[in-house]
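Every protein chain but one is kept in place in this view of the complex.
Up next, chain A:
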Amino acid sequence: MLRNNPLINLFIGSFYRLPAPININYFWNGGSTIGVFLVIQIVSGLFLSMHYTSHMQMSFFSVNHIMRDVNGGWLLRYMHANGASFFLGLIFLHIGRNVYYKTYYRKGAWIIGILLLVVSMLTAFLGYVLPWGQMSFWGATVITNLITAVPVYGEAIVKWLWGGFSVENPTLNRFYTFHFLFPFVIVALSVVHLFFIHMLGSSTPLGTFSNTMKLDFWPYYGVKDIFGFSIIISSFMMLVGFSPDLFGDPENFKKANSMVTPVHIKPEWYFLFAYAILRCIPNKKLGVFGLVFSILVFFFFLFSKKKLMSSLFYRLIFWSWSMNFIMLTWLGGCPVKDVFIYMAQISSFIYFFFLLILMLI
(Lines give C-alpha, C1' and ligand atoms only; values in the text may rest on other atoms or scores of the structure.)
Protein backbone atom coordinates (compact mmCIF):
# COMPACT_ATOMS: atom_id res chain seq x y z
CA MET A 1 0.00 0.00 0.00
CA LEU A 2 2.93 2.29 0.82
CA ARG A 3 4.25 1.58 -2.64
CA ASN A 4 1.23 3.33 -4.22
CA ASN A 5 2.74 6.71 -3.38
CA PRO A 6 5.39 7.49 -6.04
CA LEU A 7 7.78 9.24 -3.64
CA ILE A 8 7.57 6.51 -1.01
CA ASN A 9 7.87 3.92 -3.78
CA LEU A 10 11.03 5.66 -4.95
CA PHE A 11 12.47 5.67 -1.44
CA ILE A 12 11.55 2.05 -0.77
CA GLY A 13 12.71 0.78 -4.17
CA SER A 14 15.95 2.76 -4.32
CA PHE A 15 17.04 2.52 -0.73
CA TYR A 16 15.00 0.69 1.89
CA ARG A 17 14.24 -2.48 -0.06
CA LEU A 18 16.72 -2.06 -2.88
CA PRO A 19 17.78 -5.61 -3.87
CA ALA A 20 21.53 -5.84 -3.30
CA PRO A 21 23.96 -8.74 -3.88
CA ILE A 22 24.93 -10.75 -0.82
CA ASN A 23 28.70 -10.66 -1.34
CA ILE A 24 29.72 -7.03 -1.88
CA ASN A 25 32.66 -5.90 0.28
CA TYR A 26 33.70 -2.59 1.88
CA PHE A 27 34.94 -1.23 -1.45
CA TRP A 28 31.26 -0.93 -2.35
CA ASN A 29 30.91 1.70 0.40
CA GLY A 30 32.80 4.15 -1.81
CA GLY A 31 29.87 5.61 -3.68
CA SER A 32 27.76 6.46 -0.64
CA THR A 33 30.80 7.86 1.23
CA ILE A 34 31.55 10.12 -1.73
CA GLY A 35 27.92 11.28 -1.51
CA VAL A 36 28.37 12.12 2.17
CA PHE A 37 31.43 14.22 1.36
CA LEU A 38 29.56 15.94 -1.45
CA VAL A 39 26.95 17.00 1.12
CA ILE A 40 29.71 18.12 3.52
CA GLN A 41 31.29 20.20 0.75
CA ILE A 42 28.00 21.79 -0.32
CA VAL A 43 26.88 22.65 3.23
CA SER A 44 30.30 23.95 4.36
CA GLY A 45 30.69 25.82 1.08
CA LEU A 46 27.26 27.40 1.50
CA PHE A 47 28.15 28.72 4.94
CA LEU A 48 31.57 29.89 3.75
CA SER A 49 29.92 31.79 0.90
CA MET A 50 27.97 33.82 3.47
CA HIS A 51 31.25 35.38 4.64
CA TYR A 52 33.48 35.25 1.56
CA THR A 53 34.01 38.18 -0.81
CA SER A 54 35.19 37.44 -4.30
CA HIS A 55 36.90 40.73 -5.11
CA MET A 56 40.64 40.38 -5.54
CA GLN A 57 41.35 43.18 -3.03
CA MET A 58 39.24 41.52 -0.36
CA SER A 59 39.12 37.75 -0.95
CA PHE A 60 42.36 36.88 0.87
CA PHE A 61 41.33 39.06 3.83
CA SER A 62 37.79 37.66 3.85
CA VAL A 63 39.24 34.15 4.21
CA ASN A 64 41.37 35.47 7.09
CA HIS A 65 38.21 37.01 8.58
CA ILE A 66 36.44 33.64 8.30
CA MET A 67 39.34 31.91 10.03
CA ARG A 68 39.68 34.42 12.89
CA ASP A 69 36.39 36.24 13.43
CA VAL A 70 33.50 34.11 12.19
CA ASN A 71 32.22 31.67 14.82
CA GLY A 72 33.38 28.23 13.77
CA GLY A 73 34.79 29.77 10.60
CA TRP A 74 38.11 27.97 11.04
CA LEU A 75 36.23 24.67 11.23
CA LEU A 76 34.14 25.44 8.13
CA ARG A 77 37.21 26.46 6.13
CA TYR A 78 39.34 23.48 7.15
CA MET A 79 36.42 21.07 6.63
CA HIS A 80 35.88 22.47 3.15
CA ALA A 81 39.57 22.43 2.19
CA ASN A 82 40.24 18.94 3.54
CA GLY A 83 36.82 17.71 2.41
CA ALA A 84 37.95 18.36 -1.15
CA SER A 85 41.01 16.13 -0.56
CA PHE A 86 38.86 13.36 0.88
CA PHE A 87 36.25 13.75 -1.87
CA LEU A 88 38.77 13.35 -4.68
CA GLY A 89 40.76 10.69 -2.82
CA LEU A 90 37.59 8.62 -2.43
CA ILE A 91 36.78 9.14 -6.12
CA PHE A 92 40.23 7.76 -7.03
CA LEU A 93 39.63 4.76 -4.75
CA HIS A 94 36.19 4.29 -6.31
CA ILE A 95 37.61 4.32 -9.85
CA GLY A 96 40.38 1.95 -8.74
CA ARG A 97 37.79 -0.45 -7.37
CA ASN A 98 35.86 -0.35 -10.64
CA VAL A 99 38.98 -1.03 -12.69
CA TYR A 100 40.05 -3.86 -10.34
CA TYR A 101 36.66 -5.58 -10.39
CA LYS A 102 36.06 -4.78 -14.07
CA THR A 103 32.72 -3.02 -13.62
CA TYR A 104 33.42 -0.73 -16.57
CA TYR A 105 31.23 -2.98 -18.74
CA ARG A 106 28.33 -0.92 -17.36
CA LYS A 107 28.79 1.74 -20.00
CA GLY A 108 26.20 4.28 -18.84
CA ALA A 109 27.42 4.38 -15.25
CA TRP A 110 31.08 4.41 -16.40
CA ILE A 111 30.64 7.38 -18.79
CA ILE A 112 28.76 9.42 -16.16
CA GLY A 113 31.38 8.41 -13.60
CA ILE A 114 34.29 9.74 -15.67
CA LEU A 115 32.27 12.91 -16.38
CA LEU A 116 31.80 13.24 -12.61
CA LEU A 117 35.56 12.94 -12.16
CA VAL A 118 36.19 15.69 -14.72
CA VAL A 119 33.60 18.07 -13.21
CA SER A 120 34.86 17.35 -9.67
CA MET A 121 38.45 18.11 -10.66
CA LEU A 122 37.31 21.29 -12.39
CA THR A 123 35.33 22.35 -9.31
CA ALA A 124 38.32 21.67 -7.04
CA PHE A 125 40.62 23.69 -9.31
CA LEU A 126 38.18 26.64 -9.37
CA GLY A 127 37.80 26.49 -5.60
CA TYR A 128 41.55 26.54 -4.96
CA VAL A 129 41.81 29.92 -6.71
CA LEU A 130 39.28 31.61 -4.41
CA PRO A 131 41.49 32.27 -1.34
CA TRP A 132 43.69 34.35 -3.71
CA GLY A 133 46.95 33.23 -2.12
CA GLN A 134 50.21 32.93 -4.05
CA MET A 135 49.59 29.33 -5.07
CA SER A 136 45.95 30.10 -5.94
CA PHE A 137 46.99 32.88 -8.32
CA TRP A 138 50.01 31.19 -9.87
CA GLY A 139 48.30 27.78 -10.15
CA ALA A 140 45.43 29.48 -11.99
CA THR A 141 47.94 31.32 -14.20
CA VAL A 142 49.81 28.12 -15.14
CA ILE A 143 46.74 25.99 -15.80
CA THR A 144 44.74 28.62 -17.71
CA ASN A 145 47.80 29.38 -19.86
CA LEU A 146 47.75 25.75 -21.00
CA ILE A 147 44.69 26.61 -23.08
CA THR A 148 46.99 28.60 -25.39
CA ALA A 149 48.11 25.17 -26.66
CA VAL A 150 44.82 25.00 -28.61
CA PRO A 151 45.78 25.68 -32.23
CA VAL A 152 44.75 29.00 -33.84
CA TYR A 153 42.18 30.14 -31.26
CA GLY A 154 44.07 29.31 -28.04
CA GLU A 155 45.11 32.89 -27.19
CA ALA A 156 41.60 34.24 -27.84
CA ILE A 157 39.95 31.52 -25.77
CA VAL A 158 42.21 32.12 -22.80
CA LYS A 159 41.61 35.89 -22.86
CA TRP A 160 37.88 35.20 -23.00
CA LEU A 161 38.23 32.86 -20.04
CA TRP A 162 40.30 35.36 -18.07
CA GLY A 163 37.98 38.26 -18.87
CA GLY A 164 41.14 40.29 -19.40
CA PHE A 165 44.80 39.93 -20.30
CA SER A 166 45.82 37.91 -17.24
CA VAL A 167 44.31 36.27 -14.16
CA GLU A 168 42.67 39.22 -12.42
CA ASN A 169 39.44 40.28 -10.72
CA PRO A 170 37.05 39.16 -13.54
CA THR A 171 38.71 35.75 -13.45
CA LEU A 172 38.24 35.43 -9.69
CA ASN A 173 34.59 36.45 -9.94
CA ARG A 174 33.70 33.97 -12.65
CA PHE A 175 35.68 31.19 -10.93
CA TYR A 176 33.57 31.84 -7.81
CA THR A 177 30.38 31.69 -9.88
CA PHE A 178 31.28 28.39 -11.49
CA HIS A 179 32.66 26.93 -8.25
CA PHE A 180 29.23 27.59 -6.70
CA LEU A 181 27.36 26.17 -9.71
CA PHE A 182 29.28 22.99 -10.54
CA PRO A 183 28.49 21.05 -7.31
CA PHE A 184 24.82 21.12 -8.31
CA VAL A 185 25.83 19.77 -11.72
CA ILE A 186 27.67 17.03 -9.79
CA VAL A 187 24.49 16.28 -7.81
CA ALA A 188 22.46 16.01 -11.02
CA LEU A 189 25.07 13.76 -12.65
CA SER A 190 25.16 11.62 -9.49
CA VAL A 191 21.40 11.02 -9.75
CA VAL A 192 21.86 9.90 -13.36
CA HIS A 193 24.84 7.76 -12.27
CA LEU A 194 22.65 6.05 -9.64
CA PHE A 195 19.91 5.58 -12.20
CA PHE A 196 22.26 3.63 -14.48
CA ILE A 197 23.54 1.55 -11.56
CA HIS A 198 20.06 0.74 -10.31
CA MET A 199 19.04 -0.42 -13.82
CA LEU A 200 21.10 -3.57 -13.35
CA GLY A 201 21.70 -3.51 -9.61
CA SER A 202 25.13 -3.45 -7.95
CA SER A 203 27.99 -5.45 -9.42
CA THR A 204 29.73 -8.13 -7.32
CA PRO A 205 33.39 -8.81 -6.50
CA LEU A 206 33.25 -12.05 -8.50
CA GLY A 207 31.77 -10.33 -11.53
CA THR A 208 28.89 -12.82 -11.54
CA PHE A 209 25.22 -12.00 -11.75
CA SER A 210 23.35 -12.01 -8.49
CA ASN A 211 19.71 -11.76 -9.59
CA THR A 212 18.86 -15.10 -8.00
CA MET A 213 20.12 -14.16 -4.57
CA LYS A 214 19.60 -10.66 -3.16
CA LEU A 215 19.47 -8.93 0.21
CA ASP A 216 17.41 -5.92 1.13
CA PHE A 217 19.63 -2.86 1.31
CA TRP A 218 18.32 -1.94 4.76
CA PRO A 219 19.49 -2.95 7.33
CA TYR A 220 22.47 -4.88 5.94
CA TYR A 221 24.17 -2.41 3.64
CA GLY A 222 22.53 0.61 5.25
CA VAL A 223 24.26 -0.18 8.55
CA LYS A 224 27.45 -1.21 6.74
CA ASP A 225 27.45 2.16 4.97
CA ILE A 226 26.87 4.01 8.25
CA PHE A 227 29.78 2.07 9.81
CA GLY A 228 31.96 3.03 6.82
CA PHE A 229 30.94 6.69 7.15
CA SER A 230 31.83 6.69 10.85
CA ILE A 231 35.34 5.36 10.15
CA ILE A 232 36.03 7.81 7.32
CA ILE A 233 34.44 10.81 9.08
CA SER A 234 36.49 10.05 12.23
CA SER A 235 39.73 10.11 10.23
CA PHE A 236 38.51 13.25 8.44
CA MET A 237 37.77 15.07 11.69
CA MET A 238 41.13 13.95 13.13
CA LEU A 239 42.85 15.51 10.13
CA VAL A 240 40.75 18.70 10.42
CA GLY A 241 41.36 18.91 14.17
CA PHE A 242 45.03 17.94 14.45
CA SER A 243 46.74 18.54 11.12
CA PRO A 244 44.50 20.70 8.92
CA ASP A 245 47.35 22.18 6.86
CA LEU A 246 48.91 18.80 6.02
CA PHE A 247 47.71 18.90 2.39
CA GLY A 248 48.07 22.66 2.07
CA ASP A 249 50.90 24.68 0.55
CA PRO A 250 52.72 27.25 2.73
CA GLU A 251 52.80 29.66 -0.23
CA ASN A 252 49.04 30.07 0.06
CA PHE A 253 49.47 31.84 3.38
CA LYS A 254 50.78 34.80 1.35
CA LYS A 255 48.46 37.09 -0.60
CA ALA A 256 48.70 36.75 -4.37
CA ASN A 257 51.42 38.91 -5.91
CA SER A 258 51.68 38.99 -9.70
CA MET A 259 55.22 40.41 -9.43
CA VAL A 260 56.63 37.54 -7.31
CA THR A 261 56.61 34.01 -8.73
CA PRO A 262 56.86 31.16 -6.19
CA VAL A 263 59.94 28.94 -6.54
CA HIS A 264 57.86 25.76 -6.86
CA ILE A 265 54.41 26.17 -8.39
CA LYS A 266 52.38 23.05 -7.88
CA PRO A 267 48.69 22.19 -7.58
CA GLU A 268 46.98 20.22 -4.79
CA TRP A 269 47.98 16.57 -4.40
CA TYR A 270 45.06 15.14 -6.39
CA PHE A 271 46.29 16.86 -9.58
CA LEU A 272 49.98 15.99 -9.17
CA PHE A 273 49.87 12.80 -11.28
CA ALA A 274 48.58 14.77 -14.29
CA TYR A 275 50.99 17.63 -13.50
CA ALA A 276 53.92 15.18 -13.59
CA ILE A 277 52.81 13.95 -17.02
CA LEU A 278 52.44 17.56 -18.24
CA ARG A 279 55.90 18.64 -17.01
CA CYS A 280 57.91 15.67 -18.20
CA ILE A 281 56.99 16.12 -21.87
CA PRO A 282 59.31 18.77 -23.37
CA ASN A 283 56.82 19.90 -26.06
CA LYS A 284 54.10 22.24 -24.72
CA LYS A 285 51.23 21.03 -26.95
CA LEU A 286 52.05 17.36 -26.36
CA GLY A 287 52.34 18.02 -22.64
CA VAL A 288 48.86 19.54 -22.53
CA PHE A 289 47.56 16.63 -24.60
CA GLY A 290 49.16 14.20 -22.12
CA LEU A 291 47.55 16.04 -19.19
CA VAL A 292 44.08 15.91 -20.74
CA PHE A 293 44.47 12.38 -22.09
CA SER A 294 45.52 11.07 -18.65
CA ILE A 295 41.86 11.54 -17.62
CA LEU A 296 40.10 10.96 -20.94
CA VAL A 297 41.93 7.63 -21.43
CA PHE A 298 39.45 6.09 -19.00
CA PHE A 299 36.73 6.44 -21.64
CA PHE A 300 38.59 3.82 -23.67
CA PHE A 301 37.66 1.18 -21.10
CA LEU A 302 34.26 1.20 -22.81
CA PHE A 303 35.80 -0.87 -25.59
CA SER A 304 37.00 -3.60 -23.23
CA LYS A 305 35.34 -6.96 -23.27
CA LYS A 306 33.85 -7.90 -19.97
CA LYS A 307 35.45 -10.87 -18.31
CA LEU A 308 34.71 -12.36 -14.97
CA MET A 309 37.05 -12.24 -11.97
CA SER A 310 40.48 -10.72 -12.62
CA SER A 311 43.32 -13.14 -13.36
CA LEU A 312 46.58 -13.07 -11.39
CA PHE A 313 48.31 -11.26 -14.28
CA TYR A 314 45.56 -8.60 -14.36
CA ARG A 315 45.90 -8.05 -10.61
CA LEU A 316 49.69 -7.75 -10.87
CA ILE A 317 49.40 -5.17 -13.66
CA PHE A 318 46.68 -3.32 -11.71
CA TRP A 319 48.77 -3.05 -8.54
CA SER A 320 51.86 -2.06 -10.55
CA TRP A 321 49.81 0.67 -12.22
CA SER A 322 48.44 1.82 -8.84
CA MET A 323 51.89 2.03 -7.23
CA ASN A 324 53.12 3.85 -10.34
CA PHE A 325 50.19 6.29 -9.92
CA ILE A 326 51.37 7.01 -6.36
CA MET A 327 54.91 7.51 -7.65
CA LEU A 328 53.64 9.88 -10.38
CA THR A 329 51.82 11.85 -7.68
CA TRP A 330 55.08 12.14 -5.70
CA LEU A 331 57.00 13.13 -8.87
CA GLY A 332 54.46 15.87 -9.64
CA GLY A 333 55.39 17.51 -6.35
CA CYS A 334 59.15 17.24 -6.92
CA PRO A 335 61.17 20.19 -8.24
CA VAL A 336 61.97 20.25 -11.95
CA LYS A 337 65.32 18.44 -11.88
CA ASP A 338 66.91 15.94 -14.26
CA VAL A 339 66.44 12.70 -12.33
CA PHE A 340 62.84 13.48 -11.41
CA ILE A 341 61.95 14.46 -14.99
CA TYR A 342 63.56 11.26 -16.27
CA MET A 343 61.63 9.17 -13.72
CA ALA A 344 58.40 11.01 -14.57
CA GLN A 345 58.86 10.20 -18.25
CA ILE A 346 59.19 6.49 -17.48
CA SER A 347 56.28 6.62 -15.02
CA SER A 348 54.07 8.41 -17.54
CA PHE A 349 54.81 5.74 -20.13
CA ILE A 350 53.98 3.01 -17.59
CA TYR A 351 50.75 4.86 -16.67
CA PHE A 352 49.40 4.76 -20.24
CA PHE A 353 50.94 1.42 -21.26
CA PHE A 354 49.65 -0.49 -18.23
CA LEU A 355 46.17 1.05 -18.66
CA LEU A 356 46.25 -0.23 -22.24
CA ILE A 357 47.16 -3.71 -21.01
CA LEU A 358 44.34 -3.58 -18.43
CA MET A 359 41.89 -2.70 -21.22
CA LEU A 360 43.05 -5.56 -23.41
CA ILE A 361 43.22 -8.49 -20.94
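Please note the rule applied: a contact is a pair of C-beta atoms (placed from the backbone, for glycine too) under 8 Å apart; a residue touches a chain by one contact, two chains touch by 3 or more; residues count from 1.
Just so it is clear, contacts and distances are computed from a predicted model.
**Q** Which listed name, "Hemoglobin subunit beta", "DNA replication licensing factor MCM4", "Cytochrome b-c1 complex subunit 8" or "Presenilin-like protein", is the one UniProt assigns to the chain that has been left out?
**A** Its UniProt record gives the name "Cytochrome b-c1 complex subunit 8".
**Q** Among A:26, A:160, A:195 or A:353, single out the residue that touches the unshown chain.
**A** A:195
**Q** Could you tell me which of A:299, A:319 or A:353 touches the chain that is not displayed?
**A** Once the missing chain is taken into account, the touching residue is A:319.
**Q** What does the interface between chain A and the hidden chain look like in terms of residue numbers?
**A** Residues of chain A in touch with the missing chain: 3, 6, 9-14, 18-19, 22, 195, 198-199, 201, 211, 213-216, 220, 312, 315-316, 319-320, 322-324, 326-327, 330, 337-340, 343.
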